[in-house]
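Only one protein chain is missing from this complex, and each of the others stays in its spot.
Residue numbering begins at 1 within each chain, and the chains themselves are lettered A and B in the order written.
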Amino acid sequence: MLASSPRLRAVLMRLAQAIPVVIGVVVISFLLTRALPGDPAVYFAGVAADEASIEQTRVAMGLDKPLPVQFVHYVGDLLQGDLGQSLSSGRPVATDLANRLPASLELTLTALILAVITAVPLGVLAATRPGTWVDHLCRVVVTAGVSLPTFFTGILLIYIFYYLAGIAPSPLGRLDFIYLSPDHVTGFYLIDAALMGDWETWRGAAKQLVLPAATLALFTLAPIARMTRAAMLTALSSDFIRTARAAGLSKSVVLYRYAFRNALLPVVTTLGMVFSFALGANVLVEKVFAWPGIGSYAVEALVVSDYAAVQGFVLVMALLFVVLNLVIDLLYTAIDPRIGFEAR
Amino acid sequence: MLSVKDLSVIFQTRRGVVDAVRGVSFEVAKGEILGIVGESGSGKSVTSYALMRILDAGGMIKAGEATYSGIDLRRAAERDMRDIRGREISMIFQNPRAALNPIRKVGHQIEDVLHQHARATRQDARAKAIAAMEAVKIKDAEQRYNAYPFELSGGMCQRIVCAIALACDPRLLIADEPTTGLDITTQKAVMDLVRDLIRERAMSSILITHDLGLAAQYCDRLIVMKDGLIVEQGDPVQIFSRPQHPYSRKLVDATPRAGATVRDLLPADIRAPEPQIVASDKPLVEVRDLVKTYAGKSGAVHAVKGISFTVNQGQCVGLVGESGCGKSTTSEILVRLMDATSGEVFFDGEDIAQTPARGFARDPRRADIQMVFQDATDSLNPRHTARQAIAEPLRRLGRMRGAALGTRIEELAGLVGLPLPLLDRFPHQLSGGQKARVGIARAVALDPKFLILDEPTAALDVSIQAVVLNLLVDLRAKLGLSYLFVSHDLHVVRLLCDYVIVMKDGLIVEEGLAHHVMSDPQNPYTKSLIAAAPKPPERATPKDQLEAIDAQHATLHDKRAS
Partner (left out) sequence: MSDLTPTDLPRRHGTLDHVFYVLRANPVTLIAFGMFAFLILSALFGPALVPYDPLATNAGNALQPPSWSHWFGTDQIGRDVFSRVIVATRLDLTISVAAVAISFVVGSILGCIAGYWGGWPDVILNRFLDTIMAFPLFVLAMGIVAALGNSVENIIYATAIINMPFYARLVRAEVNIRRDAGFVRAAKLAGSSDLRVLATQIFPNALPPMMVQVSLNLGWAILNAAGLSFIGLGVSPPIAEWGIMVAEGANFIVSGEWWLAVFPGLWLMFAVFTFNLLGDGLRDIVDPRKRT
């Protein structure tokens, strides 16, 4: 129809905009690998390297060549999926990350879903009932939520639910050793176990997941609830709500079809920032719960100065985030008909 | 059919309880159009929201009765109110674009109302929505059905709002400033449409407006409100010819109308004789083939497409047009805040368009060309006092300091009628009229030769507009200024200007001596502009007026005596 062509153009524009961002991400990642103080070759050769092996590393990594040439090599390696060799595991970094990524994604996505299904209703309720206990609860949750260091919340939850109450399993990884991990299909234990029909394992995996996911959700809940409340308040005080009320529309229609759908737009925009926080906090939560994802991998690599692994991790996280942002923006395009048109 | 008795509305705010409406009583008869007129803060809109029970948070009806066809609107259950809203009583609002859900197709918004009041089924909703759109004279209703508000013009949005309001055949329509924010020609089209629809369907209506002229033209009866009270009600002709209350008299006086001079806008007791200004025919500003083209997102925007005109020394030239006609762009270029794409602007014989706008701050002619801005609030830095605002040009361009500066500021304050104690206030502590005075004082601080007035009264209430317009006339006479008065309102322009230029789509469509253009417009666009302006009823003869004034004096004496 009439509207489809400018909207399609907007979608293509958005996709095109991701390209310079990806290039920027790659450039920064490259600079980070080369910005190591002193001689990068010394770092990449490892702790136990001697003169000869350092020199070998230098030549192998092309560190003796000028920076632009190094960049071309770096990009070439990236295109082949080569992120270098991990010193600690001895495997290619890309393989390690690919193996561990599903664990991180399962944790992060569960947490985000938890956060969204709690925070959005909370924010809506707080906005529609200002001054009531829901509103106050929302305010407390929001302010406390952003003040909680995730790693500390995690430890506190472990202390309460594992040590004191004894309900939670020991905070060590995705599955207690008494279970066998389900066959690898998606890498998400919950999905894989369900596919196998192994509900025993499914329950075991879910039990392990509850605390870390709750920790992460508590942290990401706050910004979503805050934004939902604010956006809902703005929407409710708009002129078009008054028109809807003056036309006698019922409360639920006014609230959901008119106010909520408009309030959703800024909330979706905030999700990008929330993802950024969640992916960052993910690293800390994985460390606390010994979760075998890419975050704890990076932390372990940091401890032994395994820089290729750390930089590979940074790059993968950034690319993941770029994709997530793209998804969010396309989602936004789907719900806001104004995208693709000049304002007014 | 609607009867309001002693209605009082209060608002719970942080500064305590505010009485927005303080006991108003009126009735609306079947088939009648009632106008409620008042300036900002008079409580006219709040009254209508209270009737519909859609007051903002914190607002409540404190006392009084409101009865609609036997239904007690104050005590009716919320569910019953929902049935009344939209089906019995409807509303249309100002700023129609914001009044529509921005992300819902307009057709669906009409359907929502039809469904709510069980006027349509799933099968026939679409057809009925389109019929409702056709009823408000929307062409291609089938296609517009799928449009979003942002794809429609302001006037079209207001028609959609009307369609929503009228979809369920209500018997009373409340129109809350329905034309504010619309261009003057659109304004007339919308008002004519609303009136015709009301008459066709034998509905009653309440028209809420700040524009006494508009209300008088379209209403059967008028109510004048001030500070939450009704000060006068009656027949429009009667209110115009013999206003009883001093406030309605002031409003009537201040409404620009055919035949009135700028002095006539002021209350009779403070009218001074109008100064005689004779403009020379020596040109001060000559604009030649001025062109301005922007790079817009969807191609070039031709804001000004080659215009030429002259402002003589001591002359006041009016530049009139609707939004988007290029008048603001022209004034920005003349005041050297913007560079032209091509063309010349001669000031005192020299082409100032050659000096780039960015460097003009250091140009010796900077002080000679000044401007009074449209929105007095926006044109004052919220963190600077009135004194600092007026001092700015004196310090920068006048290089004044210390006692000389202070003296000059106070002199200017006196010139524009700003009481000295107000000089140390911040903008938010000043009223609209006071802010306008500060803006004018700042503009004339350096005795400029040429002053551009960019809709200086657009954001002001009509009574304050009258005061500010008169101040501008006096200043022009006292300081020998030349004005370029930019406005959308021909009636206001006519009061001040000797010469009028009418612009449309970046071109001059007509120009000439003000009274010629007003009385005998040649261009069809000028004609439509003049025709679109509200026409208040003719004023009473001067003799009647004198009698009325006498009567008022008599009552004043009585009051003092008692």
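FYI, a residue touches a chain if its C-beta (ideal position, glycine included) is under 8 Å from a C-beta of that chain, and two chains touch if they have at least 3 such contacts.
Not measured: the values here are computed from a predicted model.
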Original post:
Touched by the hidden chain, which of the shown chains?
Top reply: A, B
**OP:** Check the options B:Phe11, B:Tyr49, B:Phe93 or B:Phe373 and report the residue that touches the missing chain.
**Re:** B:Phe373
Subject >> Selected from A:Ala10, A:Val25 or A:Ile241 as touching the chain missing from the view >> reply: A:Val25
Subject >> Selected residue (touches chain absent from view) among B:Thr261, B:Ser308, B:Ser323 or B:Gln429 >> reply: B:Gln429
**OP:** Tell me where the left-out chain touches chain B, residue by residue.
**Re:** 14, 227, 250, 270, 335, 337, 358, 361-362, 366-367, 369-371, 373-376, 378-384, 389, 392-393, 395-397, 417, 419, 424-426, 428-434, 439, 442-443, 463-464, 467
**OP:** Since one chain isn't shown, list which residues of chain A touch it in the complete complex.
**Re:** 20-22, 24-25, 27-29, 32-33, 35-37, 139, 142-144, 146-152, 155-156, 158-159, 162-163, 170-171, 226, 229-230, 275-281, 283-284, 287-288, 298-299, 302-303, 307, 310-311, 313-314, 317-318, 321-322, 325
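Following the convention adopted for this analysis, only the chains that are shown with their structure count from here on.
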Original post:
Where the centres are mean C-alpha positions, what is the separation of chain A from chain B, in Å?
Top reply: 51
Subject >> chain B partner contacts - residues on chain A that touch it in the complex >> reply: 1, 130, 237-240, 242-250, 253, 257-258, 261-262, 265, 335-338, 341-344
Subject >> Residue ranges of chain B in contact with chain A within the complex >> reply: 52, 54, 56-57, 81-87, 90-91, 93, 95, 98-104, 112-113, 116-117, 146, 148, 150-151, 161, 164-165, 296-298
